[in-house]
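This is the structure, below, for whatever I ask next.
The other protein chains are all here in position, but one chain of the complex has been omitted.
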Amino acid sequence: MELRASPHLRVSPSVEVIMRNVVYALLPICAFSVYQFGISVFALLAVSVITCLLTENLICRLSGKTPTTGDWSVVISALLLALTLPPGFPLWMAAVASFVCVAVGKMLFGGLGFNVMNPALVGRAFVQAAFPASITSWTPYMLPGRFAEFIPTSLATPFLRPAPLAEWIAGKPLDGFSGATPLALMKFDHVPTDSIQLLIGTTAGSAGETSALLIFICGIYLVVRKMMDWRITASVLLVASATSGIFYWMDQSIYPDPLFTLCSGGLMLGAVFMATDMVASPVTPWGVWIYGALIGFVTIIIRLFGGLSEGVMYAILLANASSPLISAVTQPRIYGATKPKGTE
Amino acid sequence: MSGQETSKQPARPRSSSLIIALTAISMTSGLLVVLAFQLTLPRINLNKQRALERAVFTVLPESTVRKNYYLDTDGLTLLPDDSFAQANVYAGYNDQGTFTGMAIEGSARGYQDIVKVLYGYSFENQSIVGMTVLQSSETPGLGDKVETDPEFLANFIQLDARLNDASSALANPIVTVKRGKKIHPWQIDGISGATVTSKAIGAALRDSAGQMLPLLVKYESSLERTIPISKGHE
Partner (left out) sequence: MVNDPRLPEPLSWDTFQQGLWKENPVFVMLLGLCPVLAVTNNAMNALAMGLATTFVLICSGVLVSLLRKVIPKQVRIASYIIIIATFVTIVDYAIQAISLDLYKALGAFIQLIVVNCIILGRAEAYASKNTIVNASVNALGMGVGFTFALLCLGGVREVFGSGSLFGFSLFAPSFQPWSIFVLPPGGFFVLAFWLFLFSVIKERRKAAAQLKQEAGNAS
């Protein structure tokens, strides 16, 4: 420590410290997911982290840079990616997603700080288009024996089609697992799911999206430590619930209520951990609100009127792509500066 | 651009020479296009006819001959054999020249774009006896299963399409249900993972059958029940 005269500028935490704290915040979600879906999710997380680290290391070596794997950011991307995949997602496909996530989503643009979009979502969008059947195969939660037995699709041989899950699920002591997420049930069959279930996460869904409450609490940890822009999360959630509220008010029989909207699908995970990606979001005071609003609005429009039942991923990617524009048009005037004559 | 810099002041050609040049080129082009059109027309028509017949004979099993009809609220009109482009329904006949059923088109919005289907309707058992997808751009691996999935296609071997007592609409609207949830003969067992597309096919059948079948029953008298089969007829 060194003593200095004023001004006493506070040292902002380094990238590495922030990133490590985000990983801490993600750990409870990972743990809950492993508890809920079992050993398959553990393997999914491990494969994703290992592949991401290897890919980043390899690309750094190929391009003659010093490896940047020590700054934890790649671990965040890897964990987030794994949390957005279905629990029984074939591990080889998860490796493909991880490779695309780091190689295309991050390193191709120049590494941390230069990515245009959230790398985890780039990886997920790739496998969504590449393996549409596997990424929409859901498995029941809290199965007995989940810590001893893999979900059979997880261990599919690389490059081969995973066997259908229906038979395996039918052999389990369950009554009426529909094989669909709460969102899909609502959208295609107008079957609502209890909000309490959605809050605590006793539903089918992607590995880490089920418990809205847990994600929210982990988000609060980051906000308290001032390591996350709460305004983005707030505007995503506000606009999403407002938009769905309008539709719910118009016709309660088809459209879900705002609470369902907030707690179902990947909205909470997306709003807390992905929309707030520091690199791919705008930095201007107005920009963050507009950016969040765009995500919230587009998500609901895709959910209600698109072909897919979930729209958070595409909404965030779209907003990521438009964030330079949002930043540019919302530049605050420098205090005391006058408008240059003849412009604007 | 070339040549412009060599001459100081390029002589402006008279506009008549420009017009003549363009006209000559256009006329030559027109001639070539017409020539190509005339040469390929019989082949193109043959191809279209074959594609259509393949579809009609798929949805109306046992059929080997097709007749073109035009059906609207004014009646059912028989069209000549080669004007299939104007027809909107097609009657199928078997080897003996006996009427087997009617092939009708339907369409509905799928996941990517409009899905167009052709289905066969049998008067005898008042049901749909076959369905084939004419046009779709659904997601490969998911939505396009509706064209290949044998269990899904089995729905259309006998899909109830009875009309109500007044013959004004379907007695039970055709509907796509979740896989394994089919209990009524007018329900289509959907494909999990191709929910939107299999629902679109259900909607296409429901809308088209609901509109066309009442008309078809109303004007049934204009339909030829048997047709003479000449030997060597295709």
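By letter and in written order, the chains are A and B; residue numbering begins at 1 in each of them.
As a working rule, contacts are C-beta pairs under 8 Å (C-beta built on N, C-alpha and C of every residue); 3 or more make two chains touch, one makes a residue touch a chain.
Values in this document were obtained by computation on a predicted structure and should not be read as measured data.
Engineer: Would you mind spotting which of B:Pro13, B:Pro150 or B:Pro228 touches the chain that isn't drawn?
Structural biologist: Result: among the candidates, B:Pro13 touches the missing chain.
Engineer: For the chain left off this view, which of A:Tyr35, A:Phe109 or A:Phe126 is in contact with it?
Structural biologist: A:Phe126
Engineer: Going by the touch rule given at the top, which residues of chain B touch the chain that is not shown?
Structural biologist: So the residues of chain B touching the missing chain come out as 2-3, 6, 10, 13, 17-18, 21-22, 25-26, 28-29, 32-33, 36-37, 39-40, 43-44, 47-48, 51, 135, 139-142.
Engineer: Since one chain has been left out of the picture, which residues of chain A touch it in the full complex?
Structural biologist: Contact residues on chain A toward the absent chain are 126, 129-132, 134, 156, 159-162.
As a working rule, only the chains that are shown with their structure count from here on.
Engineer: Need the CA-centroid distance for the pair chain A / chain B, whole Å please.
Structural biologist: 44
Engineer: Over in the complex, which chain B residues touch chain A? Could you list them?
Structural biologist: Those residues of chain B that touch chain A are 111-112, 139, 141-142, 178, 192-193, 195-196, 199.
Engineer: In the complex, go through chain A and note every residue touching chain B.
Structural biologist: It comes out as residues 131-133, 136-137, 178-179, 184, 188-189, 307.
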